[in-house]
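Missing here is one protein chain; the remaining ones are kept as they sit in the complex.
Here is chain A:
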């Protein structure tokens, strides 16, 4: 398996699994306007996933399409962060995840625009504007829920705490990104900046920055939480029941 294929898969799977979780809110968000906002965000993420998985298929060179990669791989073949697959939970949990993940994606794509790989640079150039809006959307909600009522503050803090043990995985550097120097972005290089931005939002929201000693990892190696299997069952069910079906 080539390094570039593996790396593109990481980015594509993050976007795909995040899109699936975000889309779960359509028709279930606290207000109609938020249904549409999260729907837009989910579609942005899905668009990124399509471009990346399509490219991963080309790089691999054995004829797998974006659909083959999305619908016909098993849990252990997925390379997404565990953060992306966690259940959506309370609305504040989803917002906490979006703040962490979109801020990460924003910093990543800003760097990836300079990649020597033209396709990755192109995808990042388009996506960076989208994720800047995702960061803004999450930030607006964290501020309002955190600095809202006693109950909204409690829930926002609970969301920030629940997602926190899955954040260190985003910045794990490994041999793969080092071998792809110039093409891939080593996420450890922007960990401090991510932390600074997150802390600023959390401070302003009157919540407190979570402190957690234990941090989960394994998503990049295909080791996932029990939640990914259920997510994939829903995502892949129709395509696997009716292979090759079109409409």
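The rule we apply is simple: a residue touches a chain if its C-beta (ideal position, glycine included) is under 8 Å from a C-beta of that chain, and two chains touch if they have at least 3 such contacts; residues count from 1.
One rule holds in what follows: contacts and distances are computed from a predicted model.
A.B. asks: Please identify the absent chain by the protein name in its UniProt record; candidates are "Urease accessory protein UreF", "Ring-1,2-phenylacetyl-CoA epoxidase subunit PaaB", "HTH luxR-type domain-containing protein" or "NitT/TauT family transport system permease protein".
C.D. replies: Spelling it out: the chain absent from the display is recorded in UniProt as "Ring-1,2-phenylacetyl-CoA epoxidase subunit PaaB".
A.B. asks: In the whole complex, not just what's shown, which of A:77, A:136 or A:221 touches the removed chain?
C.D. replies: A:136
A.B. asks: Per the definition of touch given earlier, which of A:40, A:119 or A:225 contacts the omitted chain?
C.D. replies: Touches the omitted chain: A:40.
A.B. asks: Touching the missing chain, which residues of chain A?
C.D. replies: Chain A touches the missing chain through residues 30-34, 36-37, 40, 136-137, 140, 144.
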